[in-house]
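Please see the structure below; I have some questions.
A single protein chain has been removed from this complex, and every other one stays in its place.
Here is chain A:
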Amino acid sequence: METDSDLELSLSTLFGEGVQAAPSNRPKSCPTFWVKKELLQQVLSHLKHTIRQPFHFLYDLTAIDERSRGAFVAHRTTHADFTLVYHLFSYSRNAFVRIKVALQGDFPQMPSITSLWENANWYEREVYDLFGIRFEGHPHLRRLLMPLTWEGHPLRKEHPARATEMGPFRLWDEKQDREQEALQFIPEEWGMKKRGEDADFMFLNLGPQHPGTHGVLRIILQLEGEEIVDAIPDIGFHHRGAEKMGERQSWHTYIPYTDRVDYLGGVMNNLAYLLAVEELAGIEVPQRVAVIRVMLCELFRIASHLVWYGTFAQDLGQLSPVFYMFTDREKIFDIIEAICGARMHPNWFRIGGVAQDLPLGWNILISDFLSYFPKRLKEYDQLVMRNALFKARTVGIGIYTRQEAIEWGVTGPGLRACGMEWDFRKKRPYSGYENFDFDIPTATNGDCYDRALVRVEEMRQSLRIIEQCLYNMPEGPYKSDHPLTTPPLKKNTMEDIETLITHFLNVSWGPVIPAGEAISCIEATKGANSYYLISDGSTMPYRVRIRTPSFPHMQMLPYISQGYTVADLLSILGGMDYVLADIDR
């Protein structure tokens, strides 16, 4: 495997002064390079195509508004008003690289990289929508998450973060008309034809209120009879500004917001966020904390997959499974409630630990579930997976290859279903996953049925992990002994004034996380989930970027649904397993 220094060497020999490595003080951090704006396309093309062990996967693309960085500016080698950040991932190296481009001016322009990566399309639209940075050469640069009539670009620092700063909301008649007008779908704006060879196309508006979309998602279908010519997902109805909210919450009080991103994943979202915070803070959590976290994450993985399993069957017209699976999910929630005190959004992990120790008798609850659930899974195989009609609806539907999956940024079960044995828990272990014995289920065809197969098998693997947690739960504290652990440890506060002051500040202001940036990467229920956090050394994050798996998956929808029928679209959507909050954040 090539090392980071090889990467640096390769880039600097080719591009000389145009590429500069950014210094890092943490050993594990992701190698970062500042690239001159005009060289970006060449550098990225080199990294994708010509370098040995290339970076095929555009993992994330986002921007930072640098204009109000405080006095604590760190890692700032180039003067910039805005920074564009490209995270690339190489499966052959098993490594990330971060490419940064400094942009000057209030509304800068940038060459688009949509010709390099298919999935750059939505990411660039998102950056344009939220920052006002224009991408030259983008095929369809318009707002993605915000309403088309929105004024301003929310993630810019001058945009208010609270409704109270925006004045009372009024919906005048003219404004209502304007809003409604903006929702009209005009096919020509999307480069679509209204007429086919011998007949008019039918444009069918699926959603945002539709039983098959599982949330407020709108898909505009261009149909010829029942055959899908094109499908355009219209997202953003579930956008709640989770990234903007991060900029006005303390590091600690942001945790509950993360629960609600992939709202089926519960505490797993906490973990993705906290791994990045703990990397910045330099906290190593105790063994017991790591195992507790793994156990709860795997419980939530099963719960999330159960929701998917039931609703997928329901989308295909099978009425009953969803009831059985929700009953089982309820059993998991009973355990989670006993441990965390809440069900769907427990908000239970803390910086440097978890909120409380495991309650007495937790092991009985877990072992009961472990003996109950495998039988049910077998029953569901009979009921759903081996059902001939279910197979007829899913086998050979919505196929994509491994190359296409990587090109479009597919992660998680969707990637494993096309034969790629890749699980971040195994390949880049976090929170002690390297100590657990489990397999990565894969399938070969990359159709809806295979995606279902992988998910079902994943539930069995999660059970294995939970079982290992049950029998090997280490003793020890449930919080790490570190000054930035939140809420802080109280053991010495009554003895010396210094610790009392630190404790008081940490509790009242929240922890002050050292300046820097960090990205976490976990295998969430639906794929790779990351928090890219930037601290300017204050009590609040300077920028929170949430990379969610559902976003690129949904972007791929038009590509994999063309040529299928409306009924197949439901199979494809169901097989994708997305959550609207995970797309829109």
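As a working rule, contacts are C-beta pairs under 8 Å (C-beta built on N, C-alpha and C of every residue); 3 or more make two chains touch, one makes a residue touch a chain; residues count from 1.
Here is the rule we go by: contacts and distances are computed from a predicted model.
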{"item": "Missing subunit (named according to UniProt) among the choices \"NADH-quinone oxidoreductase subunit H\", \"Branched-chain amino acid ABC transporter permease\", \"Quaternary amine transport ATP-binding protein\" or \"Response regulator\"", "value": "\"NADH-quinone oxidoreductase subunit H\""}
{"item": "Which of A:W348, A:F390, A:F551 or A:Y578 contacts the chain that the document leaves out", "value": "A:F390"}
{"item": "Residue, one of A:I113, A:A313 or A:I465, that touches the chain absent here", "value": "A:A313"}
{"item": "Contact partner of the left-out chain, one of A:L116, A:L204, A:A290 or A:I399", "value": "A:L204"}
{"item": "Chain A residues touching the omitted chain (full complex)", "value": "202, 204-205, 210-212, 226, 313-320, 323-324, 327, 383, 387, 389-390, 392-393, 565-570"}
